[in-house]
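A single protein chain has been omitted from the complex, and every remaining protein chain is retained in its original position.
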Amino acid sequence: MKEKRSSMKRKRLIGNIFSYILLILISLIWLFPFVGLVLNSFRSYKPGVEYGGMVDYLVPKTFSLDSYRFLFSGENNYVQWYLNTIIIAIFTAVLQTMIVLCVSYALSRMRFKGRTLLMRFWLILGMFPGFLTMICLYFLLKQMGLTQAGAIPGLILVYVASSGMGYYVCKGYFDTIPKALDEAARIDGASRARVFLTMTIPMSKPIIIYTALVAFMAPWCDYVFASYIAFGHDSSYNVAVAMQRWVWTGDYQGYFTRFCAGGVLVAIPITILFMLLQNYYVEGVTGGAVKG
Amino acid sequence: MKKRLLSVLLAGAMAVSMLTGCGGKKGGEIKIWVADNVVDFTKTQAEQFLASSDDYKGWTVLVEAVGEGDAAGNMITDVTAGADIYGFAQDQIARLVSAGALVEVEASNAAKVQSANAAGVVNAAKVGDKLYAYPMTADNGYFLYYDKSVVKDPSTLEGIIADCEAAGKNFYMDLGGWYATAFFFGTGCTLTYDTDNDGNFTACNIDYDSDKGLAALKALVQMASSPSFVQGSSAGDAVNYGAIVDGTWDAGTIKEVLGDNYACAKLPTFTVDGQTYQMSGFNGCKLLGVKPQEDADKLAVCDALADYLTSESVQLARYEAVGWGPSNIAAQNSDAVKADPALSALAEQFAYTIPQGNYPGDYWTLAESLRDSIVGGEYKGADDATLKAALASFQSSCQSYAK
Partner (left out) sequence: MEKTDVKKKKGPVRDFFCTLGADLREIGTTWSEGDGKTKLSFLFFGIGPIMRGRRLLGVTFLVVEAALIAFIAGFGWQYFSKLGTLGTVETNASSRVTTYGDNSFLILLFGLLTLCAFFALIFIWRLNVRENRREELLLKAGKHLPSSKSDFESLFDSNFDKTLLALPVIGIFVFTVLPIIFMICVAFTNYDANHQAPSKLFTWVGFENFANLFSFGTDGFGSTFATVLIWTLVWAFFATFLCYFLGIAVAMLINKKGIRFKKFWRTILVMTIAVPQFVSLLYVAKLFAADGLINGTLLRLGWIKEALPFWTDPMWARITIIVVNIWIGIPYLMLIATGLLMNIPEDLYESARIDGASPWQMFRSITLPYMLFVTGPFLLTQFTGNLNNFNVIYLLNQGNPKSMGLVGGAGGTDLLVTWLYKMTINDTNYRMAAVIGIMVFIVTAVTSLVVYNFLPSVKDEEGFQ
């Protein structure tokens, strides 16, 4: 008996050691690109110090902050691009969350004519690829003066306008709040709007944070649409549009380390925000996954 | 009711235009797109020019960094939102003309352009027999940069590759539509397109589907099979190179990397089936174009400004500021330009190249397909028949773009 237990113990120990090795390996693989990014960002691009393009070694020969200094040197609009992206992200997050909450509440709690029709119609709309309509959206926005110089409000408008279709996760959450609560309040004379504002919303903190977080993160990655709306107007680019040129365009030779530095500065605040709100994100994603 | 609303709106618009201080009818903003590294240069020059005469009072410039690669695409997406004056590589000209993004060069300027630039350059700015753009540089060609300590003899391709292999260094060359012609034209093939005055392609003159084409393709496949070979001609992305085929625009970057071992030469020769050919290729230029305008005053200012920005003195100043080789013959003959090692290697190479004409956008895409097929190893060890079939399909596709 004793022997059996000890052999099981040993088996478990070996299993655990194996698992740890695996986990450490996984962690290394997952972290490697970020470590690489950070190390590259500390390589100087200045002639005579080091070289700013691609190199075949990882650790810079001399650590320097030149690439970061470049971003704030005024030689480019990095600060402007960064601010643009923050403005877009904040407005999108706030407005999109409001719209999603409204739509979700209406679809979850109210029963009106054409409700299922509307939901099915939106589901079908979602199956069209977004890029298809890029050129059309561009000219629509242009009519309103919201391209190039006005690209920032234009982008916010586009991101927010269609966000109503992304109600699934939030509606799923509302569905889990017992309807009896609503009914009780309504018997006491509260209007729908009152119930929505004073009961449902305060109870939905996790889903609100999740929606806002996802909406906040999306504009940082948008290269395709943002570049299409803002082309030729440097000061209304977002970071993705502006910085991809440093990697893809031949006009910018040896900008790789500066791209890395810019990327690190973008990644830091988002990562911190994400880490702080991680639990809400998990809750939203899991809830959404199960609900479909 | 509607009329009144209209008049109120009109009055408002007038008030706004008066407040912005255009002072009468004339004036406005001229948008210019150039590559990032000449933005400041162009801005200074353009402002100087506008300040030089009272005729241009009220006009301001806005210079934006839109590279030559993106400019054409953006102009075509939306001409009305595009720049009034913009720089682009000559291969885009037919596309731009057919999309209505270029206006013919004004007659008196056209005469000046034609006398101040070499015939090849002027041809590059023409579509059909109309001159549509102002030549800005004539350095759009490629040659060999190499590391003196690695490559002993830069005159043969085989030697360069062997040296690179021995030293464990890379040899870089792009095999896209622009660079691959170094081989095809080298063996004596031709590929040109005829255009009418509206930028439509009317005929394709090509003989890639021949023994000459076969020799070139064989050489390409052979080169791509070397472990040292890396596809690409962009020094900023290249690492650990012993030699790289690239243009003058990367001279600074390469000089920085190679340091004392920096050297330039014309392109090498290559040998297929015992026969030796000199690598050829395109010589081309960067052009400055003016967008069609609805306002005659603005057009006049744009014409004058574009003419000035491509004049001898500005081309020289641009060479000094960023090292772009001038297209103006007088500027080319200045001592500073003649002493530049990269530009002189380019000039040497230009003896073997043909002036780049107009090519449809589909050609470049098609050539990228050929490039990826070669680099991806699709033709490794392929027999002549397979290669011939590929060339035949390439040729028929090229011909299909001209209607």
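A and B label the chains in the order they appear, each numbered from 1.
To be clear about the criterion, a contact is a pair of C-beta atoms (placed from the backbone, for glycine too) under 8 Å apart; a residue touches a chain by one contact, two chains touch by 3 or more.
If you're wondering where the values come from, they're calculated on a predicted model, not measured in any experiment.
Set against the missing chain, the residues B:60, B:202, B:313 or B:396 yield one that touches it, B:396.
Contact residues of chain A toward the unshown chain are 12, 15-16, 19-20, 22-23, 26-27, 29-31, 33-34, 36-37, 40, 54, 56-58, 99, 102-103, 105-106, 110, 112, 116, 118-120, 122-125, 127-137, 139-140, 157-158, 160-165, 191-194, 196, 217, 220-221, 223-224, 228, 240, 243-244, 247, 256, 259-260, 263-264, 266-267, 270-271, 273-275, 278, 281-283, 285-286, 288-292. Even with one chain removed from view, chain B keeps its contact list with that chain: residues 2, 73, 76-77, 79-80, 95, 98-101, 103-104, 106, 168, 170, 200, 227, 230-232, 237-240, 292-296, 299, 361-362, 365, 368-373, 375-378, 390, 393-394, 396-397, 400.
The criterion applied here is as follows: only the chains that are shown with their structure count from here on.
Centroids built from CA atoms put chain B at 38 Å from chain A.
Of all residues in chain A, those touching chain B in their complex are 47, 51-56, 135, 138-139, 142, 147-148, 228, 231-234, 245, 249-256.
Contacts from chain B toward chain A in the complex involve residues 31, 33, 35-37, 64-70, 74, 77-78, 81-83, 234-240, 249-250, 252-253, 256-257.
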